[in-house]
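To start, the structure itself, in structure tokens.
Every protein chain except one is present and positioned as in the full complex.
Up next, subunit A:
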Amino acid sequence: MSSATLSPAAAKADTPIPLRAHLRHTGALIRRNLLWIRQDPESMFDAILFPVVFTLLFVYVFGGSIGQSLGGGQEQYVQYVVPGLMAMMGMNMAQGVGTGFNQDFNSGVMDRFRSLPIGRGSVLFAKIAVELMRMLFATAVLMVVAVLVGYDIKDWAGMLASVGLSALFGSALMWVFLTLGVIMKNAQSVQAMGFLVLMPLQFGSSIFAPTASMPGWLQSFTDYNPLSALADTARGLMEGGPVAHDLWVTVIWSVGLTAVMAPVAIHKFRTKS
């Protein structure tokens, strides 16, 4: 082995990427992801169908009987479940992000991106930005359906705040699913994993029904389930009632998850061989 080394002039270590370059790269990649949607409009189906199907299903199938236990009827349940569904929207978009990302890896185009002088986080940020746009679209669809089935918007500011909170929590979860998308072998297992994790969390929460009638052991789970806090905050913001405690719980979970999982996702992406 040669003992020669590089001359010091050429051996300068890498300098960090300036913020403006970061934004430019992320912007270019956002454009790419939006072009994907234009090329393949069917990829928006879930963003349309999910709010429609869930709203109709819950309002018309469970609405009557749960509404009764709320001391009213279906109308009562509409007011109960819509804020919950809105809170869920970010989460449901998050599920798809890992799957799409995983498919990207199998196409070889990731190698190209990783061989370019860009901050590797840009690829992930762009993915999240576009998923959040999809989520806003799905939320708009949800509100149209909600009003059609009789939801009464009482507090516009509270509704916007709920959308923001759902996006915050959703983007936190996206980091988790991006990590799964990077480390798991194929898209199907990412999807199955997402389903297995989210399904019990969603139903074991106050999103669809009040937790008061659940057995004690389940209540102790639902009380600590961040999705309950998220749904209750949205409900408080949109329907009135106390929000402070649940809001804090949701924000702490979101910030905590992001703080832990974003670096993990970026690291896994950077070092994936």
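Things worth noting here:
Following the convention adopted for this analysis, a contact is a pair of C-beta atoms (placed from the backbone, for glycine too) under 8 Å apart; a residue touches a chain by one contact, two chains touch by 3 or more; residues count from 1.
One rule holds in what follows: contacts and distances are computed from a predicted model.
When the unshown chain is looked up in UniProt, the name that turns up among "ABC-type xenobiotic transporter", "4Fe-4S ferredoxin", "Membrane protein" or "Carbon-monoxide dehydrogenase large subunit" is "ABC-type xenobiotic transporter". Shown as candidates are A:35, A:148 or A:259; the residue that touches the absent chain is A:35. Although one chain is not drawn, the whole complex shows that of A:47, A:88, A:118 or A:243 it is A:118 that touches it.
In the full complex, subunit A touches the omitted chain through residues 1-2, 4-7, 10-14, 17, 21, 24-25, 27-29, 31-32, 35-36, 39-40, 106-109, 111-118, 271, 273.
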